[in-house]
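Complex shown without one protein chain; remaining protein chains in place.
What follows is chain A.
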Amino acid sequence: MTAASLAVSSTDTGDRTRTGRLALILLALLLVLTAIVSLGVGPAALSPARVVEILLSGPRPSEANLGDTVIVWQIRLPRILLGCLVGASLACGGALMQGLFRNPLADPGLAGVSSGSALAAVAVIVLGGGFLDSILGPWTLPFAAFFGGLASTALLYTVATSQGRTAIATMLLAGIALGALAGALTGFLVFLSDDRQLRDITFWSLGGLGGASWERLWTCGPIMVAALLASPFLARGLNALVLGEAEAFHLGLSVQRLKRLAIVIVAAGTAASVAAAGVVGFVGIVVPHLLRLAVGADHRFLLPASALLGAILILVADMAARTLASPAELPIGILTAILGAPFFLWLLLRRRGFSEL
């Protein structure tokens, strides 16, 4: 890989800043290319040149390219943008979570977000939104998913915090317990559901960008954008935290504030992404892990690079989801898990090989 060879060429001083910058530029270019290709993929195939032409001519359709403009601007663009934000939020959230837990195997799901979101969403599908339905209409499900995720994170945070200090290990264990409880309640609701509801639940829990629209982008997008923009400010703190909590404090960091900020950012970003596209697994673990091998563990580069690669990965998975079983659509969570899980196992085996040396 190019990134790996770059890492070797600039390691004379051990300063990997240049490698990191170069990786960010390459990933940004790759993301733009992937997005353009992705905009052209579908039942009505468009060449990348045609996609660029339509993008440049603006959202107002002219006589000559009415159909293509509608396809690109109304159908595919919101989906691509939402996909980018979902992938970026999940991967960047993974990197934040791993930095916070000081463990490369941590995942945004550990903060209790996914389980809480899933429970709330399934509850809405099976039991109905009640009075929320009358106010929010079709937004009831994403709304419930978002606040379900935030609520379970808040609960976990409260359990793990005493005397103003959050015990990260306790939060991890409580997350497992809460996940099991939410899983059981979700299972009970599934048991109560009818066939149609069951199908909705399955599709939602496997994730997908099928519901993407400009409206959904405008509701879920800003939260994800805010979380993504806030995360680089945690980079220096997370770097210090690599040494340990006491050492980070000695280096001048307000550790408790860092933890609180990181948890809020991850919870908001992940909850919004779950609300937008359901539960999409493995992006949060695989992407940061891969980048650490290529650009190192410096969070100033790891966080933005994770966001970029996460977005690329979701776009590629979504292209596959749209084309493999066309005209039907595969849930995107199936693809990320099929690719992600074996890859993750391979990483673990490799890691074991290293530690046994």
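To be clear about the criterion, contacts are C-beta pairs under 8 Å (C-beta built on N, C-alpha and C of every residue); 3 or more make two chains touch, one makes a residue touch a chain; residues count from 1.
To be clear about the criterion, contacts and distances are computed from a predicted model.
Looking at the choices "tRNA uridine 5-carboxymethylaminomethyl modification enzyme MnmG", "NAD(P)/FAD-dependent oxidoreductase", "Succinyl-CoA--3-ketoacid-CoA transferase" or "Heme ABC transporter ATP-binding protein", the name in the UniProt record of the chain not drawn here is "Heme ABC transporter ATP-binding protein". Contact with the chain not shown here comes from a single listed residue; of A:222, A:244 or A:342, that residue is A:244. Residues touching the missing chain, restricted to chain A, are 11-16, 99, 102-104, 236, 239-244, 246-247, 249-255, 292, 296-298 (touch as defined at the top).
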